Every structure is written in structure tokens, then in C-alpha cells.
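This is the structure I want to talk about, given as C-alpha cells.
Removed: one protein chain of the complex. Kept in place: all other protein chains.
Right after this comes chain A.
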Amino acid sequence: MRHTRTIALRELKLGFRNPWAYSFMALFAVFSLALVLIQSKAGLSGYTSTTGTMINLILYLLPLMTLLLGAFSLTAEKEEGGWRLLSSFALSTRAFICGKYIGLAGVLILIVSFGFGLSGMIGAIFGHAFPPSSFGRFLVFSVLLILLFLGISAILGAICRNRWQALTYGVAIWFFLVLGWPTLLIAVLGFLPYLWIKPALIALIFANPAELNRLFLIVKMGGGSILGPEYYRWVAWIERPTGSLVFAAVCVLWILASVGISIILWERGRRSE
């Protein structure tokens, strides 16, 4: 536990010495601020174009940011010899990966908190502030995206040998899960019999943290009816408090599974050295 804490604090320190962290922080802050100021006052609460665009901005930026910062941090340990040094101590792989995960989560959450704090404050000054409930939902949505994609980046960091590889894979995964997702799914699901499309689609939503989070947020913002009659039961179910609990459980499962896989892969690499 002490090891995990030490690694996490070290990660926090390393994270904010990394110019990438500041460039992402500036990017996120500037875009969220611009978005808040551009949008009309009419759409700040509920599921509207303003909140919809905000969701998409977060979905474009945060997964990519998380995947790159996470995977870079792990591969840098391999490239720069940090891990070689640390592994000479009695440090378990689990403590190392968990510490890295917690530290990186801290760095990323601070980055988005800075962006939200800035845009929230300046938006409030100019009378364009999101109501506190929407603001809170966006913050929770962002933190969840970070935690889930950080799990994927941990696996990525364990697999990749260097930062170049991590960059290529990271961008590919981001493209696959965020940009190309509808295209790929529609192409593949077209081969399935009609009745299988919906169950397959729902199963695949659980496999994509970006979609899972997005749909959960839309339903919680009261926009569930837009998903149409096919998802009527799902929406009604998610709207209930038990829906939130199950969603939280799915997220925890996702994080545990991805961090677990990362530990196994990392451990295997350690043994083969």
C-alpha cells in the first residue's frame, strides 16, 4: 500500500513536469471555455445543442488525452529505465501499476477540473453558466471517461515497447472507439440477421466506454426518449437509481479488469527480462 502511494505521488509529480499535461490542460480549458461562451443561453440546461456539443467535445478530447498520457507514462518507464531501477527494489508489479493508475488519474482529473473550474467561473461571470446539476454531471462524466480509458491505456502501456508505438496504438484505439465506432458497427452489424442487431449493439455498447458513458449521461439528462422505442425498457431501467448502481458496478468491473490485465501483461514482461 505504501509502495502504491509512493508511486502515485511520484506519478503526480512526474505528470506535472511533463509539458504534455500542460498542453492538454490548455487545450481542454480553451475549448470548454469557448464552447460555453459561444453557445446561446437558451440551451444550458437539459439535453440541448449546447450540452450535446459539450458532451461531444469531452468525448473527442478526453479519451485521446487519457490514452496518450497514460500509455506514454508507462512506456517512458520502459524507455528511460525508470522501471529497470524500480524493479530492482522489492516493488510488486501490482503496486507499481496501481500507483501509476492512481497517480495518472489524479493528473488527468486535475486537468479537467482546471478546465471546468475556469469555464464554469468565467461562464458564470458572463451569465452563460451551466446550472450546477449539468455542471456536476459533466464533471462526473469526464472523471468516469478518464478512469475507464486509463484502464485501456494501462494495457496499452504494458503492450507497447516505446512511445511511438504507444502513440500509434493510442490514436488507433481512440479512432476505433470514438470516431469510427458508428461506421464500423453499422458495417459489421449489416451482416447479422435483423433480430440480432439490437442485442449485438447493446453488448458492444458495454465494450466501448465512450458509448456507455455517453448514453448513460444522455439518459440521466432526460434525453432517453430520443433513443426510440427499441430502447424503451433500457432507458426506463437506467433512469431508476438501481440503473446508476449497475452502471457504477460495470465501470468498476471495467477498471478492475483492465488494470488486472495490465498487471498480468507487465508481470509477464518482468519475468521474461
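The rule is simple: a contact is a pair of C-beta atoms (placed from the backbone, for glycine too) under 8 Å apart; a residue touches a chain by one contact, two chains touch by 3 or more; residues count from 1.
Note that contacts and distances are computed from a predicted model.
Visitor: If you look up the hidden chain in UniProt, what protein name do you find among "N-terminal half of MaoC dehydratase", "Histidine--tRNA ligase", "Right-handed parallel beta-helix repeat-containing protein" or "Na(+)-translocating NADH-quinone reductase subunit D"?
Guide: "Right-handed parallel beta-helix repeat-containing protein"
Visitor: Of A:1, A:90 or A:125, which residue touches the hidden chain?
Guide: Residue touching the chain left out of view: A:125.
Visitor: Of A:52, A:82 or A:269, which one is in contact with the hidden chain?
Guide: From the options A:52, A:82 or A:269, the contact with the absent chain belongs to A:52.
Visitor: List every residue of chain A that touches the chain not included in the displayed model.
Guide: These residues touch the chain not displayed: 9, 12-13, 15-17, 39-43, 46-50, 52, 55-56, 59-60, 107, 110, 113-114, 116-125, 127, 129-132, 135, 178-183, 185-186, 194, 197-198, 201, 205, 210-211, 214-215, 222-223, 225-232.
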